[in-house]
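Take a look at this one; I'll ask things after.
Other chains of the complex are left out, but the ones given are in their true place.
A and B are the chain letters, set down in written order, and residue numbers restart from 1 in every chain.
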Amino acid sequence: MVKKIEVKTSKREEILDITREVEKAVASLGVEAGVCYIYVPHTTAGVFINEHADPSVVQDIRETLARLVPYGAGYRHLEGNADAHIKATLVGTSQVVLVEGGRLLLGTWQGIFFAEFDGPRRRKVYIKVLEG
Amino acid sequence: MVKKIEVKTSKREEILDITREVEKAVASLGVEAGVCYIYVPHTTAGVFINEHADPSVVQDIRETLARLVPYGAGYRHLEGNADAHIKATLVGTSQVVLVEGGRLLLGTWQGIFFAEFDGPRRRKVYIKVLEG
């Protein structure tokens, strides 16, 4: 079974902490031990895992990606959002987290982040857990 | 069981849409629901998921990687393809896609791309599906 989380952004580039939503989806699937997959079915958004104690970390990630892959820097793709496709590719389309005792086995400082690079948009994130 | 797809490139850097080949491999494995793994057993090639409607998107991805990690820019590795190893690392060695109703649960605009950074070569891509 695949759970679908709804995500809403209000800016062109926005990184949202979705750890609690993923935790809830995993709890609702009722799997004691296994592997959780977090999958973004979009092409200008991605998902990554990093520090969620200090929100400035994900701002640094966003700003560094914007410096490395600038908006509107003479790309071929005519929709004007080529930078967003490239950033999403660098960040990644999916993440995997182990599940133990019915919970995500995240490190102490780790959170799960949805990264939109061409918002504002309403998006979906798929959550699945394989038992084992 | 692991399915092996053969991929052939004709240039040094080439990004190939392998969505249909992965779909076929998944169909042949006959799993109704689960998780599909796409794994590249090479070190100068990778796999990523992004837009496959407009082919200029993957050209932008390739050209941006070439700008960030230029060919022949004074690397230590003496084989002359250090840039290809680094690009493959940034893009990723594997991807995961959920499977539902016996098919890949890709987003509307998503395709699966094999990215060679040191071709032309004959390569293999491994496909596996875990049921669940």
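In the analysis below, contacts are C-beta pairs under 8 Å (C-beta built on N, C-alpha and C of every residue); 3 or more make two chains touch, one makes a residue touch a chain.
The model shown is predicted, which means the values in this text are computed figures rather than measured ones.
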**Prompt:** Total copy count of the complex, if 2 are in place?
**Reply:** 3
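What we mean here is this: only the chains that are shown with their structure count from here on.
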**Asked** What whole-Å value do you get for the distance between chain A and chain B if each is reduced to the mean of its CA atoms?
**Response** 20
**Prompt:** Can you list the chain B residues touching chain A in their complex?
**Reply:** 33-35, 48-51, 54, 56-57, 59-61, 63-64, 68, 90-92, 95-98, 100, 105-110, 130, 132
**Message:** Under the definition above, what is the set of chain A residues touching chain B in their complex?
**Reply:** 1-2, 37, 39-43, 68-69, 75-79, 82, 85-86, 88-90, 92-94, 96, 126, 128, 130-132
